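Complex shown without one protein chain; remaining protein chains in place.
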Amino acid sequence: MSAGTQKLEVTLAEVVEVNALVKRFRFVRRDGGEMPTFSGGAHVVVEMRDGGITRLNPYSVMSDPRDRTCLMISVRRDDVGRGGSLFLHQKAKAGDQMVISYPVNLFSLDLRARKHLMIAGGIGITPFLAQIKQLAATNGRFELHYSVRSQALASYADDLRDHHPEHVRIYHDDQDERIDLDTLLDGQPLGTHLYVCGPKGMIDWAVKTALAQGWPREAVHSEEFLAPQSGQPFEVTLDRSGKTIKVGEHQSLLEALEAAGVDAPYLCRGGACGQCETDVLRHEGKFVHRDHWLTDEQKSCGNKIMPCVSRFEGKTLVIDR
Amino acid sequence: MSKFQFPKSILSRPVYDTLQARAGRAHLMVADAEGAEALLDLAKAAPDLMAKSHIIYIPKGAGFEAQLAALRPAQLRVAPSFAAVAPRLHKALADAHMGLQIYLAGTEGLIGQVMQAAISAGYLASAIQGEHRGSVARRVQCVHCKGITEDVATDPFVCAHCGLNLFVRDHYSRRIAAFQGVCIDAEEPGQVPPAKELYA
Partner (left out) sequence: MTIQFKDETFRDDYTFRNSDWAIQRFPFPFHEDSYMYSVNLEPHFSLRPGSVFEKTFDVDEHYISEMKDRAKVLADDPLRCQSLPHMTLAGWDLLELIMVSKARDYPDMFELHQNGDKWHWINKPLQIEQKFTFLDETTLPCGPLEYITRQAQGDFALLDQRDENLWMDAGMITTQADWSLDFDIGMNFYEWHAPVPFAHELGIFQRALKFLLNLQQGAPVRRLNWTMTVNPLLDTSPENYHKWGVQKTTLAPGNVGEKQHLRVELQTLFRLPRSNAMAFPIRCYLIRLEDLVTVPKWGRRLHRVLRDLPEELATYKGFINNRPMIVDYLAQFDDGGPTSPGTYPD
């Protein structure tokens, strides 16, 4: 459960195959009401009941914020992941009843920007789809540079190029087309903001390049959905109930808490927002901190953990839940 | 040296840095009076920086023009006052691109006013470096008439616009580039404590 986000009871109205790796899912409200509007860059957390396992995965909302009839996400199939995308690709079908969270935005546009410069890698295009629709409706200035594996896997590239021929450029990996970021960044007008969404390597490269050219850190925005990485199973004692639970190899601590019926807060489920921050009361062992939230000092102190992505190796772990 | 140690104060009171060379495509430096010494220190620490820098200097009689010229910056403009050089500054900012680094040195008033110009040109405030040198006099905005009195060195003081007796607060606005002045004798008209020097 999440303290502070509302839930929406929805029907999966439509599943569309975008290409060999990507499917689009359209959700409508079960009660026939309007979907909440949102700011471009927002995501929803989709609850999936897969046999005995409940998965909660965040996905960027790609639809037009002005379209109140539905919310749409696009999901890239990940054959080696923990199964969330596989569930959606292989088991979810039109007519299914599901639950999604209200939109939450941890990757919003800086509306002061004189220009929004967007770098997308693969499925990282999804938040930009909503943001571009939002900016187009308000005459906002943007430019998108979108790196794809191949033409066949260039989700929504044709659409983007058709609607914004002057402001969209596609780079095909298999044709050796690479974003020349150094040249691209050089000479951008004062007040430009840079947004990057894609694999970690791409984000690190973009941030490093911009900072080396003297861009301020606050002008560079990125979103990377850290999927919880697997690791050694470990045991945790929950101080409030006295229960001891086991966190499985492919299960995050947050998911183990939820499976045990503990109502732990969360928002992004990706180690970025701080909402799930949990106090550690006692431990004998070492932490595997994988979040972007705790300070280095907090990580070395060992009295806090972010259950959505971080893990533990050792004999004893007692947390305040 | 003329580095004043500002007493610790409230969170809206600006805190100044020591200028550091930073990676960037262009470098704009603006200083007044003893602020030139901070630029000279910066040049010693980063000799290659000056050849790429545009320096604007307002001497106010402090006399560092020749020393700054000896740094052989890409451009050096010596101006008689901030008001006189403001149009040139605004043009430089309007022509600027991402990758510009801004280094400010001297009085709080100079630092604040250049920061104000930079922010309105789309520059992010947090990226501006400012090192205080020289006079600790302040620009103070009268919260009542909105007029700004320059070079306020005592507390209380008389608003140069509306004549009210104002006490000087540490509450500071980047947008207005001034500290706040509030009527000191509103509750007991005429009861004005003797003026003391700031930081006395």
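To keep things simple, chains are lettered A and B as they appear, and every chain counts its residues starting from 1.
As a working rule, contacts are C-beta pairs under 8 Å (C-beta built on N, C-alpha and C of every residue); 3 or more make two chains touch, one makes a residue touch a chain.
It should be emphasised that the depicted structure is a prediction, and the values quoted were computed from it without experimental measurement.
S.K.: Considering the complete complex, identify which of A:108, A:230, A:298 or A:316 is in touch with the unshown chain.
M.R.: Once the missing chain is taken into account, the touching residue is A:108.
S.K.: With the full complex in mind, choose from B:79, B:143, B:160 or B:198 the residue touching the hidden chain.
M.R.: Hidden-chain contact among the options goes to B:143.
S.K.: State which residues belonging to chain B touch the missing partner chain.
M.R.: Here the touching residues of chain B are 10-13, 126, 141, 143-144, 146, 164, 169-171, 173-176, 180, 182-183, 186-189.
S.K.: Taking the full complex into account, what residues of chain A touch the chain not shown?
M.R.: Against the left-out chain, chain A lists 4-6, 36-39, 42, 65, 102-105, 108, 110-112, 134, 138, 218, 267, 273-275.
The working rule: only the chains that are shown with their structure count from here on.
S.K.: List the residues on chain B that touch chain A in their complex, please.
M.R.: Against chain A, the touching part of chain B is residues 22-26, 93, 96-101, 121-124, 126-127.
S.K.: Give every residue of chain A touching chain B within the complex, in rising order.
M.R.: 112, 114, 185-192, 211-216, 218-219
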